[in-house]
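A single protein chain has been omitted from the complex, and every remaining protein chain is retained in its original position.
As written, the chains take the letters A and B, and residue 1 is the first residue of each chain.
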Amino acid sequence: MQLFTCPFCGPRPETEFHFGGDAGNARPGAEASAIDWTDYLFFRHNRKGVAREIWMHMSCREAFLMERDTVTHAVTATHALGSEA
Amino acid sequence: MTRHYSALSVLKEGMCGQKGWAQAWRSPQPAKRYAVVIIGGGGQGLATAYYLAKTHGVKRIAVIERGWLGGGNTGRNTTAIRSNYYYPESTELYDLSLRLYETLGRDLNYNIMLSQRGMMQIVSSPGEMEMAARQVNAMQLNGVQAELLDRAEVQRRVPIYNYAPDARYPVYGAIFQARAGIARHDAVAWGYARAADALGVDIIQQCEVQGFVVEGGRCVGVQTSRGEIRADRVGMAVAGSSGVMAEKAGFRLPITSYTLQACVSEPVKPIFDTVLVSPMTGAYVSQSDKGEMVIGGGLDRVPSYGQRGNLPQLETVLSGVLEMFPIFRQLRLLRQWGGTVDVTPDSSPIFGESPLPGLYINGGWGTGGFKAIPAGGTLFAHILASGGHHPISAPFDLNRFRTGHLLDEAAGAGIAH
Partner (left out) sequence: MSGWRTQTGWALDRCQSLTFTFDGKTIPALKGDTVASALLASGQRIVGRSFKYHRPRGFWGVGSEEPNGIADVLGAQHRPNVQMTLEPAVQGLCLQSINGHPSAEHDRMAFLDRFSRFIPAAFYYKTFMLPDWHLFEPRIRAMAGLGRLDPAAQGFGPSVPINATCDVLVVGAGPAGLAAARDAAKAGRKVILCDEGLRAGGSLLYRPARIDGQEGRDWAAAMGADLASLGVRILTRTTAFGRYDHGLTGLAEAQPGTAAPRIWRVRAAETILATGAIERSLPFANNDLPGVMSAEAGLHYLNRFGVAVGRRVVIATTNSSAYDTARALQQVGAEVTLLDLHGRSDAGQHPFRVIAAQPIETALGRRQVEAVRLTSGERIEADTVLVSGGHTPSVHLYSQAQGRLRWDESLQAFLPGDPVLGLCVIGAAAGVFDLSRILPGQGVEATSHGGNAAVWPKPMAKGRIWLDMQNDVTAKDVELAHRENLTSVEHLKRYTTLGMANDQGKTSNLPGLALMAELTGRTIPETGTTTYRPPFTPVPLASFAGLRGGQFMNPVRRLPLEAEHRADGALFREYGGWLRPAWYGADESAVLREAKAARQGVGLFDGSPLGKIEVIGPDAAKFLDFIYYNTMSTLKLERCRYGFVLTEGGAVYDDGVLVRLDENRFIVSCSSSHVQGMGFLLEEWRQDSFDRSRVVIHDTTANYATLTVTGPKSRELLQAVGFAALDDLPHMALTFSQFEGIEVRITRVSFTGDRSYELSIRADHALGLWRRLKEAGRAFAAVLLGGEALMILRAEKGYIVVGKDTDGRTRPMDLGVYGPFEKRKGEYLGRRSLHLPAVADQARDLVGLESLTAAVLPVGAHVVETVGGKRRSRGFVTTSHYSPNLNRPIAMGLVEGGSTRVGEIVTLYHLGQQVQARIAPVCALDPKGRLLDA
């Protein structure tokens, strides 16, 4: 059981969280090319090692940014959205 | 040296202390150059090498493996083999695989212990029975034998299941594919490795690919921990490392890697004779020839390359198993482990040339690569030999994630595979 620190609720068990995808995967505008759109929709960094991801804490329903290592599972930081340093 | 495997040769070797057996495969030094280099010595990579040599007559093939062959998902999965798919494209692929499996032991001269004990998918509500009918009809139309069983028939075939009136998920019936079953996973990897080696394929273990050699925008080889190795075509079949290889090659894939856990109970005498899955509990079980209950479930919720088990998913899966089989309350857990699976948006695999010309992909199998090893190898060998798709592999090209032609079994059948 991993513990993730929700910026609003503090450390909570992993079962309360939902993975929201790579941070910075911005949604292209309405007239996006098929490549840009499908890049956004389907293609992923899938980093081995340190990754920056969006997560939602399902208990408080707040999304936030988390930096963690996908191998060791060490969590280095969590930030409320808009507050990331 | 005894090379051929048979009851007679085992007897003969028994008379002389089993001392005459030849190596199952060599441990060659890598050459500087090959016609085809395949990254990844798992089932898919080894099968690809075997069919390249056997079917296409390609000489000078190398399989490069970072660790030991068969050590990734091939040696970590729950060994189920089936072709109970909804879409014709999926059926073509997985039923080809099942047909190849049916003769594989004799083809490779290696007993892979294919046990066609059938797979039963429990249906737990009237609404699901309708979906199950849609699935069974699709399978039959796709030319795959399938049965829709009613509750009484399920009870006759699997008497130890939970038929209590207050069961959380009552049994209304089941989808049954009689030809499905299990096989010995290590034997599949070893059988292909031995047969490929006999055809001259160099299987190079303990050799890590660190980068790609690119000339004129084309992949012409790999940099490895044991030096540069050049090749006319490079294939990658690296379940659990597709993202890493893609990053080295400079592109992204529609893949997210997750841990898939599995576990086994301690071994007991035979009590259960099929592969059974309950979509409602998300758990599936079979009993290995050794007697262990081999148990699996859904993906962990956290993307990971960790290759290790954890408690939340284990607890969910095991509570599901006990709801399904109250008698397993007598059993204890013996081992728990995890593998890294590469999951695509439609949970179907990816075949074909990558965005880096000269580099080809066989990957994205998610939780289902083992059952597809013979077909995956056959099709990938075709691609690497010809540079183009086999008709069966064409729908699985990476380009489907540009056009939207996804092959999502969950979308069609309402049940994820």
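General remarks:
Following the convention adopted for this analysis, a residue touches a chain if its C-beta (ideal position, glycine included) is under 8 Å from a C-beta of that chain, and two chains touch if they have at least 3 such contacts.
In this text, all values refer to a predicted model and were calculated from it rather than measured experimentally.
Of the options B:Tyr34, B:Tyr85, B:Phe176 or B:Trp190, the residue whose C-beta touches the omitted chain is B:Trp190.
Mapped onto subunit B, the footprint of the missing chain covers residues 5-7, 9-11, 14-15, 17-19, 21-27, 67-68, 70-71, 75, 88, 105-106, 109-111, 113-116, 125-127, 130-138, 140-141, 143, 148, 159-160, 166-168, 184, 186-187, 190-191, 205, 265-271, 280-281, 289-291, 306, 308-311, 314-316, 318-323, 326-337, 345, 400, 403-406, 408, 410-412, 414. Residues 1-3, 18, 20, 27-30, 32, 34, 37-38, 41, 56, 58, 61-63, 72-73, 81 are the ones on subunit A that touch the missing chain.
Please note the rule applied: only the chains that are shown with their structure count from here on.
Those residues of subunit A whose C-beta lies close enough to touch subunit B in the complex are 1-2, 13-15, 17-19, 34-35, 38-39, 41-48, 51, 53, 70-73. Note for the complex: subunit B touches subunit A at residues 241-244, 246-247, 252-257, 301-306, 310-312, 345, 401-404.
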